[in-house]
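Before I ask anything, let me first share the structure, which is written out below as structure tokens.
Missing here is one protein chain; the remaining ones are kept as they sit in the complex.
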Amino acid sequence: MSAPHILEVSGVSLRFAGVRALDDVTFHAERGELLALIGPNGAGKTSVLNCISGVYHPREGSIVFEGRNLVGRRPYRIAAGGVARTFQNLGLFGTLDLMENLMLGRHIHMRSGVLAGSIWLGRARREEVLNRRRCAEFVELLDLGAFTGRPVGLLPYGIQKRIEIGRALAAEPRLLLLDEPVAGMTGEEQEQTSDLLRRIRLEMDLTIILVEHHMNLVLEVADRLVAMNFGKVISSGRPEEVSVHPEVVKAYLGSAKSEVGGRPVLAPPDALEG
Amino acid sequence: MTLDGAGRGEPRPHTPRIERTPRTQGFMRRMLPSPETGPPQPARLLTPLLPGVGAKVSTALFAAGVLVCPIFLDDPFWITVLANSGSFAVAALGLSLLTGFAGQVSLGHAAFITVGSYLVAFFGARLGWPLPAWLALSAVVGAIIGALVGPFALRFKGNYLVVVTLALIFVVTHVVRNWEGFTGGFDGVSTNKAPMALGSVDFANLELFGRQFSREQGLYYLSWILVGLGALLLRNLVRSRAGRAIQAVRDRDLAAETVGVNVARYKIAAFAISSALATVAGSVYAVGLRFVSPREPLAELFLSIRFVAIIIVGGMGTIYGAVVGALLLGPLPELVKQFVEYLSFSIPGLGRPLVSTLASENPLFSVSAFSEIVFGLLLVLFVVFWPQGISGMIRSLRGRARQLRRLGTRNGWARGTARRNATPGA
Partner (left out) sequence: MEKFFQLTVSGVALGGIYALVALGFVVVYKSSRAFNFAQGGFVTLGTFLVYQFTIDWGLNFWVSLLLGIVSMALVGMFLERVVMRQMVGKPAFAVVLVTLGLLLIIEQVVRAVWTAPGLILTVPWSGGNTTVGGVTFSHTDFWTMGATAALLVAFFLFFGFTRAGLGMRAAALDQEAAAAQGVSVGRAFSLSWAIAAAVAPVAGVMLTSRGGSALTANIGFIALAAFPAMILGGLDSTSGAVLGGVLVGLAEIYTQGYLDDVAWLGSNFEVVMPYVMMVLVLLWRPHGLLGTPQVERA
């Protein structure tokens, strides 16, 4: 008897104005693993993340996280249930500073409402102190100490990407969804991010779903891969199996193929603009 | 707000690297940082009420000034002007929360002033409810109406919302004209008898520092106490969990929702608080005016625009901006009236004075029309040139002055070129 998977996505289909964005997508994530979703542009990877985090509501199928179906729930409820995410093109609150962004990550762990906040005594204040301490630890973990006190929208792109991961981590989620965390980053920054991912997994008890184009990163950090094309899952399993699966190779040959350092770099770094 | 692509590809020397060896083993398990690691830069565990010494000193000076002002100023006209500015500041604080912090544009703010005016006229002046009761009633009724508008703000965004809030003006104006039993219809209604006593402190007959104060002075204190209270509550709100959530919705509503912010709740809350403040302000303002009568919808729209001008000129997204803006722009019509002789010069070739209080002089502008033109001009000028408000304007003018001075010193050209060579690209 196997333990139930932490996340079970089954038969999820999604349509936009008649176009099938997702078609019977089924996969699962095991507790504590890092699962990477790969596939060419437009394969539906981000749509999967949007379905899990409640941004999209799939018409068919179920997404069961820790025994509860997430389909149809509002995003903020899903977040409160322990799912955090980042966005492909940054979802930071640009006019707020680093600490405020991280504290918003901890929104779900705090209770005080509008009235308590306005009066600012007792619980609202205590809660603030406790959670700021916690956020300060994340600032240290992510080595962001040099970037406090300024609107994050003014910070360099790579730093913003890292702050967004920090905000998701500050929520102390049990499921973390990362949408192209290294897109648009320099090589050095990419290395830092993969280091960070490894450290997170060492120190935190969480399951990660990673959507990424950079196969270097994926092959370095992922436990398992799910490959998608045209809204369908075409292969899933261990990285060495999936990356040589004929359909996966074919899907990627459609876009580009090159060899860097002996490893297949299946997709070119996307020309993504924030 | 993302940076443009320039320079993204280059390595940035100031970017600190993540350490390869974990420094904080098992950091997730601890709630409190141990003394040896401690939080690094952001040692601050609460956003201070007033950041920086400058803000503390200037706020203290300002508060002291507000407090002692009536002692030196007993001219009823000026005290009333300042009391009205206080009421405007309270309403502007509300709009500042809604527009500056929650990012929702509203042209319905004047409607709440109107609602507050009639509430105090009926419950205060007519039924004789005590001051705390009619203030509380205004706050509650304002919050409820505001909360009813909130859901529309969820459905509509941007320009659509602007026109929907305009509907509020029409509805309120219509109710005022037709519900004569409550509002007195076109004849209007007096607010003169509204009780102004808070326990043993009667603002209509105030004794302070061993002095006897007039009704105007009492009203001045009442409205500025409300300004202080409102500013304090708002400042607390924006540095707390709920206030951060409100700002997150403004910056990126989808992202806010995915970090667990119930966007609906906070948008509605922002509308409710903002409307409550405006309604309370309307009540106090009406007591100062002693009389309420219905305004045309267009006049209501202009009043709403006036509040927008106040928060823009004061500086959007700041709390002090609402107060500064209200002080600068709130008393504008009264100022124009007071100094009308400087503005009543005859326009060459037209033979009409620019502004006059007397219609018989056939002035180009009445006092209120002239002030509205000034509001409009200020609104356009500030949005186009100094969107950060008066502080941004001062900064930019200072920069301009510095440039001019530098140009002046450039006469010794060697010095100018030397500086230019020393700071390439500056």
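The first chain written gets the first letter, and so on, giving A and B; residue counts start at 1 in each chain.
Convention: contacts are C-beta pairs under 8 Å (C-beta built on N, C-alpha and C of every residue); 3 or more make two chains touch, one makes a residue touch a chain.
Model, not experiment: these values are computed from the prediction.
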Omitted chain's touching partners, listed by label = B
Among the options B:Ala133, B:Ala147 or B:Val162, the absent chain makes contact with B:Val162
Contacting the left-out chain: of B:Val171, B:Leu229 or B:Leu358, that is B:Val171
Full-complex contact with the absent chain, from B:Leu127, B:Val380 or B:Ile394 = B:Val380
Contacts of subunit B with the absent chain, listed as residue ranges | 103-105, 107, 152, 155-164, 166-167, 170-171, 174-175, 177-179, 296-298, 301-302, 305, 308-309, 312, 362, 364-365, 369-370, 372-373, 375-380, 383-384, 387
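One rule holds for everything that comes next: only the chains that are shown with their structure count from here on.
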Subunit A-subunit B separation of Cα centroids, rounded to whole Å = 39
Given the complex with subunit B, which residues does subunit A contribute to the contact?
-> 53-55, 74-76, 78-80, 84-85, 87, 89-96, 98-100, 103-105, 107-108, 110, 112-114, 116-120, 124-125, 127-130, 132-137, 139-143, 145-146, 148-149, 151, 153-154, 156-160, 167, 171-172, 184, 186, 188-189, 192, 195-196, 199, 202-205, 273-274
Given the complex with subunit A, which residues does subunit B contribute to the contact?
-> 1-3, 5, 8-12, 14-20, 22-28, 30-33, 37, 39-46, 233-234, 236-237, 239-245, 247-248, 250-252, 254-263, 269, 273, 317
